[in-house]
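All protein chains but one are shown at their positions in the complex.
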Amino acid sequence: MKKPPVKKIILVVMLVLFAFCAATAIAQDAAPAAPAAAGEKVPVDPGGTSADFIWLLVSAFLVFFMQAGFAMVETGFTRAKNATNILMKNLLDFSIGSLVFFFIGWGFMYGQDVLGVLGITDFAVTSADPGKAGGYYQYATWLFQVVFAATAATIVSGAMAERTKFKSYLIYSVVISAIIYPVTGHWIWNPNGWLAKLNFLDFAGSTVVHSVGGWLALTGAVVLGPRIGKYGPDGRPKAIAGHNIPLAALGVFILWLGWFGFNPGSTLKFADNIGHIAVTTNLSAAAGAVSALITIWIISKKPDASMALNGVLAGLVAVTAPCANVSPVSAVVIGLLAGVLVVLSVLFVDRVLKIDDPVGAISVHGVCGVFGTLAVGLFAEPQYNNGLTGLFFGGGFHQLGVQALGIASVAVYVLGLGFALFFILKKTVGLRVSKTEELKGLDIDEHGMEAYSGFQILD
Amino acid sequence: MKKPPVKKIILVVMLVLFAFCAATAIAQDAAPAAPAAAGEKVPVDPGGTSADFIWLLVSAFLVFFMQAGFAMVETGFTRAKNATNILMKNLLDFSIGSLVFFFIGWGFMYGQDVLGVLGITDFAVTSADPGKAGGYYQYATWLFQVVFAATAATIVSGAMAERTKFKSYLIYSVVISAIIYPVTGHWIWNPNGWLAKLNFLDFAGSTVVHSVGGWLALTGAVVLGPRIGKYGPDGRPKAIAGHNIPLAALGVFILWLGWFGFNPGSTLKFADNIGHIAVTTNLSAAAGAVSALITIWIISKKPDASMALNGVLAGLVAVTAPCANVSPVSAVVIGLLAGVLVVLSVLFVDRVLKIDDPVGAISVHGVCGVFGTLAVGLFAEPQYNNGLTGLFFGGGFHQLGVQALGIASVAVYVLGLGFALFFILKKTVGLRVSKTEELKGLDIDEHGMEAYSGFQILD
Amino acid sequence: MKKPPVKKIILVVMLVLFAFCAATAIAQDAAPAAPAAAGEKVPVDPGGTSADFIWLLVSAFLVFFMQAGFAMVETGFTRAKNATNILMKNLLDFSIGSLVFFFIGWGFMYGQDVLGVLGITDFAVTSADPGKAGGYYQYATWLFQVVFAATAATIVSGAMAERTKFKSYLIYSVVISAIIYPVTGHWIWNPNGWLAKLNFLDFAGSTVVHSVGGWLALTGAVVLGPRIGKYGPDGRPKAIAGHNIPLAALGVFILWLGWFGFNPGSTLKFADNIGHIAVTTNLSAAAGAVSALITIWIISKKPDASMALNGVLAGLVAVTAPCANVSPVSAVVIGLLAGVLVVLSVLFVDRVLKIDDPVGAISVHGVCGVFGTLAVGLFAEPQYNNGLTGLFFGGGFHQLGVQALGIASVAVYVLGLGFALFFILKKTVGLRVSKTEELKGLDIDEHGMEAYSGFQILD
Amino acid sequence: MKLIIAMIQPHKIEDVKKKLYEAEVFKMTVSTATGCGQQKGYSETYRGVITEVNLLKKTRLEIAVNDNFVKPTVDAIVAGAKTGSIGDGKIFVLPLEQCIRIRTGETGGEAIG
Amino acid sequence: MKLIIAMIQPHKIEDVKKKLYEAEVFKMTVSTATGCGQQKGYSETYRGVITEVNLLKKTRLEIAVNDNFVKPTVDAIVAGAKTGSIGDGKIFVLPLEQCIRIRTGETGGEAIG
Partner (left out) sequence: MKLIIAMIQPHKIEDVKKKLYEAEVFKMTVSTATGCGQQKGYSETYRGVITEVNLLKKTRLEIAVNDNFVKPTVDAIVAGAKTGSIGDGKIFVLPLEQCIRIRTGETGGEAIG
């Protein structure tokens, strides 16, 4: 009774994918770019210099590698019995996301604008074409953009870890990469988007990527409910310890590395402030680690490793929007604040809201994403990037207001769609695995294999 | 009785290495490049622009990192008791390969051509020399080439995992890096090679690297025979589960990253189609993951993680040859087909051929390497790279024929040499560890240490 | 009674950090760079071309990633019960080091010179400023330098693993990044440093980074004393096996990758010998692996994995100083010798000196760092880099003498400060955890968590 | 005195512990094992090869009790671990001759609790 | 009823299981342990330090059987595990007073199989 639908869905998905490919192929044939004479080399693409190409691609590769970072962090911070499952979710959201963002998402985000809300052309990235001006550069640009889309998508898996059905997660992946992410992306990063026109500034994506991921994480975790055993009968939260801290730490180092593509690469071309951006990024991450460690040390008397690791990510997320507009010293301050914030937020979500977020995605990406977006309006200094001045340097409240407006609009939109999506999934395919499955671990029942075959593992 | 030969072999190897170094050093002295006056800076090397240098080197570094990827994948997919051994094999095949490909292999591959079959000069890469035109660029080129040679070498370790003698594996490493790989490399990548002259096209090495590795994997696995317990008395295959899926998944992510050097870097200089190549590479990998997952899901009712991971690699291997000549949409199709192919091939090898290939190297690298090489003749479109048109776009059968000829020649050559090599090893040094050693695990007996000291591990 | 001081120290540290930030912010305001008119783009920074920027930053990112490599190597080579602790030490020494080297260390190292001994300006890197000539490039330069400082810092954690108090380690981190490292760095890498003026040559830091780390590792390990159980009552050393060899191997691969930034990036700008440097680096690493394996194979009859891994690092450390000045063949010889050296040194330290260095940091970084620095005076050939000729190529003893002088001065200085530092720590905060804590593992008592929750681990 | 050894489903350990606490049994030793019995295992499909895995993860309890505690303890275990489906596990009761508390040197019935 | 505990070489577990199946013993619990006995261990050479490792990996079997099954079970274990070289392991037979099947509440001889 249960199996057939799965197969049908799969077959349909496959057919749709093939149909899409065919359709696009035909469309491309219909209006083919003048092909170069055989063997003739198309002249240099005016879309970018060699430095632009190399910088953008190397950055894209680094951001791609963040997928490995997320996979390791989320795996390390959850239990051994769900490790295969979380890894598969991380792998598949990028794989599916790549295809969907190619055929659909890109067009919504960067296609020709309609009312500042949505793009409606350039599906399957037809603008990337060796025969078109800037056509070669468009390929590099798409690659850089798809790894950003994938980052937003993968954030959610952590908050929904250890209890979400694999099938439903795959459907979620399609929806975020096709619609949810590209739409807010259009608002902010497409020069014709309505927030872009208001001069809302989110250089590398504290809002576009991280808070979108964070809000979705929130809706997902709320609709799912906490893992069995997370809250005692008295409602007190219990620690469900991650099973592999070395893996989680490796993941954080990989993410830190990847962020050197995420932020400095967001210049989208070579620019001489890339060194500046790399420095603010690094200092904020370092400061986040230090202040998160100190905060949790004071609160719980022990220098908790998981919090220090989250502190790094908090610093990175927070500096993502302001990285190009603030001084290194401000970056240190932003990181220090983010580190404190993430600890307090994790405790608040866990103890007061009683939302079970196994890896802290809501706090790291949502809360610090919001904070970082605001930080642009607070710490920006005019000698950097685009002459913007934040409140603390005498720039007044205007930019801060724009930032707040952008944050709020995105939140409303994403929370709305997120709740709708997860609620529909819950009522149709089902969002959560059965109780026994959850207790036995998702690896055995969902994937038929263990992550650590042969190891004696207690739970 | 057994120990002395080892020592002798080792001492001989060491002596030979030293002798080689000395000889080359002397050779270099005999005809020294005019040294620059002390302190004087040699003028810019005309072999490449700064963009060429940076692109080639960064790509080489990424491809180097694939060694870590292979090591993790192979370790994760085998049992804990053989982990140290497989890691050492991965480390040593690169280390030995580097030295051997420097002193010997490079000359056979890129030295002055003899009859389109073999190079015979430039051993110890004497062409790389600050005093020669293009001499500085030659260093970068060699580095890029050696990491490719090492990739071919390391593929084999997976198929021969958990039962091969360490010593014999080291000898194999020398032979592949010195002779087997450089010869087919000469045929295809040396402009004077006979296949290159026929216009056989293997842009980044589906055949040169992957199918060479795949065929050797096949011969190795056949000559060795299956692991104890792999086939029941009734001949039915049994699953021998890998012990660390997170490590394997990390390895796949690292390989995916490395492939962004492998394919786009194969332009060998900066070129404006590097973005295009990165996109086709990424899409094929993503499509491979999706279709492999769906295929195994349909066949065995579970979304098997190991197959999804192999699907990524299948997509990557398949797109390696055609990456610069096909549209992104074609790359998706190539990836989808490769994902299906790898699953069917793994099952075929396992169940019908009854060859025990613990990590699926034969299917991933051999079968998908062949498919990818053919795909050039099927999917190429003239507006890309070198004006080639494949069968599906109206280019006729000629190129497909050339591709098939190349595949077949390489297969015959490599299978022949491979069987000869492993057969000789079997009859002399011995290829397989003893039964008890295999059952106890290779780590204790071959290396005297465990990979996971302190962990309670069942088998 | 014990807790309050911790909190106080932490609070003080936090206050000091904030004060520093404030002070520097004010200082910067006092003498602000002429800000560009709003929205106006500052013209190209004359400090570097786009190739310079990209090369330096990519190299810095790779060197940053070495932090992950060190973390994995040290974690893998120690016991499971101390894994969280060693990871935290690696994370925090980089985080704290980043902040401290920004606010303090950089100024001592690259600020205006006083008597060739110390810099005294440019704290908080005020020279990095979009309004100053070369100001943008200065950011990139700082990033590259900070990851070097962090490498020196993190080396020590390995030698002091499994028994050092977390708090004391954090204090040590501050001191090395603020003072110890920047001072010798000033001597050698600041053009006005007294050793630099003597033409002491340490291209990428065999001495500046590695032997500084190695000497500190030595003092730390000596002051701490061996781990409980390391030496039997009869004084015979016992093996305390590392708990995760795959992780250690991954770490070594990551380090190898990172070294492609460490050495070739030390050109500090794009240069056409970067390929040459990458080649010598790679060959020496490969040779180190091979010769270390052979050496230990002969000595202890087994191809010990931990020694082969250390052999790679030995080859890398040794070639760090001479990488730009020697031929590839010489690099092979240097690597071969380093591989032998590291094995003999590890055995010597362990058996004769009876110093307990869990990961071999003293031998790898100290001994091979010294050897590499000398190798410049032995193997340099004039056609490379700066026309230097070593003893073996007819250059006489002068340079060798200078190298020896530099090595000795650095050793005296670092050993002196190191002993003083660790001795003071021992007498005040305490350097070593209690016996029970050490036996139970540092993770539970110091951090309140286990690294591998749920796994059954024996010891 | 008896030594009670029980093999239960790993995911029932929390329930069993709760029931044992209610029965005022606070001391126990827990470890993991794999077992095969009536429960036929699940079919694992590693790399497409469908294999019956018949060694399933179990949690193993050891509880030393005085004779009057045997029944309450066994009942508590059953109450916590029973689901009614195959694989619920077994309880074994062994005679225990002596028990020594290392810390104090106490022996017998006193040492047990 | 008896509880049979056997320590065997890890790599003999498949052989032992086969022999036990032939002897119609289908139920058992398996775990890992390390042991030292006559077998002197192997010399590990971690980082060049040659150390006698005398705690060797062993597999531990627990099988509860009715009295008439003791001999066939012991024989099957011996048949499967014996190589004739040091380290083959030991079999211990303990008295078992009671056995309860959690699922059904059955006790004694019926519950065991």
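So that you can tell them apart, the chains are marked A, B, C, D and E in the order they are listed, and the count of residues begins at 1 in each.
We take it that a contact is a pair of C-beta atoms (placed from the backbone, for glycine too) under 8 Å apart; a residue touches a chain by one contact, two chains touch by 3 or more.
Here the structure is a predicted model, which means the values were calculated and not measured.
The chain that is not drawn here is touched, among residues A:K197, A:K301 or A:K435, by A:K301.
Looking at chain C, the residues touching the absent chain are 229, 436, 439-440, 444, 448-449, 456-459. For chain D, the residues touching the chain absent from view are 3, 26-31, 62, 64, 94-103, 105, 111-112.
The missing chain lies against chain E, touching residues 2, 5-8, 31-38, 55, 58, 60, 74, 77-78, 81-95.
Assume only the chains that are shown with their structure count from here on.
Counting hops only between chains that touch, chain A reaches chain E in a minimum of 2.
A comparison of the B-E and D-E interfaces places the larger number of contacting C-beta pairs at D-E. Rotation relating chain B to chain C, from a C-alpha superposition: 120°, rounded in steps of 5. Centroids of chain A and chain C (each the mean of its C-alpha atoms) stand 33 Å apart. Chain C and chain D have centres, each the mean of its CA atoms, that are 51 Å apart. Residue numbers of chain C whose C-beta contacts span two or more other chains: 51, 54, 58, 241-242, 244, 250, 300-302, 304, 306, 452, 455-456, 458.
Residue positions of chain D touching 2 or more other chains, listed in rising order: 31-34, 44-46.
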